[in-house]
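Missing here is one protein chain; the remaining ones are kept as they sit in the complex.
Note that the chains take the letters A, B and C in the order they are written out, and that residue 1 is the start of every chain.
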Amino acid sequence: MDNNREKVMTLKDAIRTYVTDGCHISIGGFTVSRNPMAAVFEIMRQRKRNLHCYAHSNGTGVDELIGGGCISKVEIAYGGNGKAAPTCIRFKSAIQKREILFEDYSNYQMSLRFHAGAMGVPFIATRSGLGTDILKKWGFSEEMRATDPKLPDKKIEILDNPFNGWTGASKVVLVPAINPDITIIHVQKADKYGTCRIEGLNFADVDQVKASRHVIVTCEEIVDTNMLREKPEYNQIPFIHVSAVVHVPYGAYPYECCNYYDYDPKYLSQASKFAKDDRLYKEYLEKFVYGVKDHEELLSIVGKEQLERIAADKRTGYATGLDRR
Amino acid sequence: MDNNREKVMTLKDAIRTYVTDGCHISIGGFTVSRNPMAAVFEIMRQRKRNLHCYAHSNGTGVDELIGGGCISKVEIAYGGNGKAAPTCIRFKSAIQKREILFEDYSNYQMSLRFHAGAMGVPFIATRSGLGTDILKKWGFSEEMRATDPKLPDKKIEILDNPFNGWTGASKVVLVPAINPDITIIHVQKADKYGTCRIEGLNFADVDQVKASRHVIVTCEEIVDTNMLREKPEYNQIPFIHVSAVVHVPYGAYPYECCNYYDYDPKYLSQASKFAKDDRLYKEYLEKFVYGVKDHEELLSIVGKEQLERIAADKRTGYATGLDRR
Amino acid sequence: MEYTLKELMTIMAAREIQDGDIVFCGTGISMVAAMAAKHINAPNSIIFFETGAIDSRLEEIPMAVADPRVMFGAASNSGLLESFATMQNRISGDHVIGILGAAQVDKYGNLNSTCIGEYLHPQIRFSGSGGACDVASFVPRCLIFMQHEKRKFPVKLDYLTSPGYLDGAGARERAGLMPGGPTAVITNLGVMYFDDDTKEMYLAYYYPGVLSQTILENMEFSVDISRAKEAEPPAEQDLKILREIVDPYKLIL
Partner (left out) sequence: MEYTLKELMTIMAAREIQDGDIVFCGTGISMVAAMAAKHINAPNSIIFFETGAIDSRLEEIPMAVADPRVMFGAASNSGLLESFATMQNRISGDHVIGILGAAQVDKYGNLNSTCIGEYLHPQIRFSGSGGACDVASFVPRCLIFMQHEKRKFPVKLDYLTSPGYLDGAGARERAGLMPGGPTAVITNLGVMYFDDDTKEMYLAYYYPGVLSQTILENMEFSVDISRAKEAEPPAEQDLKILREIVDPYKLIL
C-alpha cells in the first residue's frame, strides 16, 4: 500500500524489491487469461524460493512457478488450464512426487477469501462445500498452522446460522481471509501512479490487489492519468493500493490479454508437451525462461510473425479465426 | 427475477404491478444523486401504504415517501440530504410524532446487508459499530420480529472471531441479509431487457438490485442492446436481475443524474422550506405530486428554462457554474 | 444420418436444458451442449461462466471459461464473486442449470475431480474443484458428463469434491446445502437420472445399439435398469446445427 507518487519501475527491480523468498504471493488472471507471465518468468529467473501461493484458477502462471521450483506451498481451487492441460502438468507432478504442500478450496471460497482480505474482516460466509471433503480434508495440519503466524488456525469453520434459519440457511461455512504479502496482476492500461483499467473480465484481480500488502501491476500501456480520469467508473483499481507499475507489452504472453492479443495455441501445445517430461521441461526452462534475459527476448524467440497471428481483432477483442486446433 | 424477454412498461404499470401495499422496498441513489424520483412520486400518487423501507443514505426519495404517508417502517443509516436538509425534514417529523417505526444502522452495515442479500448468505461480518448504541438499541423488538417472517430474528449479532484473532479481530458484528420484495433504481442507460450501465458512482445500487425479488429500472435512455454489449465490463447489472424497464427522462429530477443533469437547487430549497411546515408541505404535495398526472407534467411546471440551467456539462458531468447558493 | 458419440452426448445434454434456463458452462463439451440448446430447443436460455460473463455471444468456441471468446458480446463482464453469488442467491440461482464433468461419480451423483488415492499423497492428482463444488452446492439442477468406465463409477469416491445427494434423500438439507442436486449423468453409453425418492441413480436411456447390461458392466455399483428406454437419435437438423454452426472446426466434437 502506497500513495500519491510515481511508481514506474523495471520488472527486475519490482520483483527484486517485493518478491522475497518465503513470501506469500498471489497472481491475477484465470487459466488462459491475463496471467502476469512476464513477472512469473522473472520470478523464476531470479530463483525465488519457498513461496506460499494463493490461487483460485490461476493455474497457468502458478504451474510455471511450481515447475521452476519457486513454490513450496499452495492453497488452490483449480490446477488446470482449459483444453491445453485439463490438469496442470507440473502441479500434478509436484503433488504426486510430494514436492509441494497443498490445500484445496473451491473457486468461490478462494474468491471470498480474497474478498474478506480486501474488506478487512477475518472471514466471510458461504453455503458452498457443506458435506464435501473440501471441508473435511486439510492440507495444512493444525500443528503446522500453529507455528506460522501468517496462517489462520483453521482451514475452515462451520457455524450454525445465528439468525435462526434466515435466508433459508441452517448453517454456513466460514472461510478465512487472505492477505498476501505481494500480488502481481497484468492489466491493459495503468497510469504511472498505479490506477488500473482492466478490460474484459476482471476475475478476482481487484480483491487480490486490495487484500495485498504490496502490489505490482504490469501493463500493456502506461496511459495518461487524465485519460483514465475521464471515466473513473471504469478504473477498478485506484492507485492507493499499488506499489509498483511496470510497462511490459505482451506481459501476459503466452496467455491472452483481451483487446490486445490472444493466447498462443502453438506455444501452449508445445509447452504442455515439454511439461509432461522432466527432461524436456528442463530444456524448455533453459531455453525460454533462464536462457533469456527478459520477456522481450522471449518474445523475439517467438517471433513477430506468430505475435501478429495472435493480435486481437478490434471488434471481438481476440484473434478472430485463429487456428487453435 | 426474470430472464430473457423485453420488459419495457409504463411507470404506472410497473409501480402497480410490483409495488404492493405492505411490501418491502429499497430505492437506489444516495442523497442528491440518482434517486428514482419519478417512481417515488408515482408510488405516492398511487397511494401505496405500509411499505417497509430499507435505506442507507437514500434520504431524499425516502423522505418524500414518508411525507406521502407510504412508509410505516424504515431501516436506515442516514436520513439527511447534504446541505439542503442536514436532517430530512419529514423523516425527522414522522419519528418525533411517532408516525413510523424505525431502526438505525450505519451506511456500511446497510451496504453489507444488501451485499449479503445479493450473495445469498444469511449475514456478513464487519468490525463497525462495536461498543455503540447502534448495536445495543433496537428499533424492532424481538417480539415484533418473531411475528414477521420477512424480518430476521435479531437486529445484529456479535460473534467471537472463530479464527482466533485472525486479521487482528477479537470479535465481529454480523449484520443480517436484506432481500427486498422490490428495488427501484434510476440509471442513465438500459436496454429493453434490463441490462444497465450506470455512469458516475454506483453507490449500493448493484447489490440492492441483485438482492431483490423484483426490480424496476427507470432510465434516461433505452439504448440499443448491441451498443451496451460492445463494452460488457461497463454494464454493472445484467438483465437477468430485472423485472421492468421504464423510460423516464429526468427520472431523478429534482436530484442529479451524472452526465445528464444536476440537482435543482431552486426546487430543493423550496421543497425543504415547504417540508418544514405541515400545511405548506400538504400544498406542495397537492401541487407537485398529486396534482400532476405524471413526471412529465411535473417537469412542465418546473419549466424548460430551469431544466436547461441544470443540464450537465459534457466535460464535468454536472452543471458547471450553476448558482447553488 | 450418421453421428458420433460425442455428438449424441451433446444432443442428449441439450435436451435437458429448458428455455429460459441460465446455463452454467465449463470447458469443452458442456459449452457445445449449451450452444446447441440455444440453437435447437432453448433459444432463450442464457449461457454464463463462473469467470463473470453473462449471456456471452460465443461466435467461436472458447477453449476455457476465461477465453476472451466468452467476454465478447456478453450482457455483462464482471468477476468470480459476482458469478458465484448469482448462483448462491436463490432469486437468480434457482434459474441456473449447471453442467459439470468429473473423474468419478457415485450412485448419489457426488463428484470427485480432486484425486485418486489418499488426499495428501495421491496416486493421481486432478485439477481440483474449480467452481464445480460451488455450482453443485448452489443450483437446483446439474448435468454431469462422464466416460462410462468402471473406475469412474465407484462405490466410494476417493475424494468428494462436489456434492450430489451426499448419502441419499434429505442428506443435502441435513448438511445445510440447498435442495437440488444432479438431474442427469450423460455418458458415452446412456443417460442416468436420479430417483425422486431414494436419490439413487437409475438408467433412463441407453443409446441405440447399447445393451443395458453393458452399461451395468461398466460401473462398480449397480443401478435400476427397469425404467430404461432407447434414446432417440439426434435429428438431421440438430446434427447440421452442431456441425455447421456450433463447432465447424471440430475443436471439441
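As a working rule, a residue touches a chain if its C-beta (ideal position, glycine included) is under 8 Å from a C-beta of that chain, and two chains touch if they have at least 3 such contacts.
None of these values were measured; they are calculated from a predicted model.
Judged over the whole assembly, touch between the missing chain and the shown ones holds for A, B. Although one chain is not drawn, the whole complex shows that of B:K192, B:H247, B:R309 or B:R324 it is B:R324 that touches it. Residue-wise, the contact with the chain that is not shown comes from B:S128, picked out of B:S26, B:S128, B:T183 or B:S243. When the whole complex is considered, the residue among B:A77, B:V121, B:L151 or B:I184 that touches the unshown chain is B:A77. Although one chain is hidden here, its contacts on subunit A can still be listed: residues 1, 3-5, 117-121, 179, 193, 195, 210-213, 228-229, 232-233, 235-241. Seen from subunit B, the chain kept out of the figure touches residues 29-34, 56-57, 59, 76-84, 86-88, 91-92, 95-96, 98, 104-109, 111-112, 115, 126-134, 137, 139, 158, 167-172, 200-207, 256, 258, 262-263, 312, 316-318, 320-321, 324-325.
Here is the rule we go by: only the chains that are shown with their structure count from here on.
Mean C-alpha position of subunit B lies 40 Å from that of subunit C.
Distance between chain centres (mean CA atoms), subunit A to subunit C: 27 Å.
Residue positions of subunit C touching 2 or more other chains: 53, 71, 77-78, 88, 90, 138. In subunit B, 117, 119-121, 179, 233 are the positions where the chain touches two or more neighbouring chains simultaneously.
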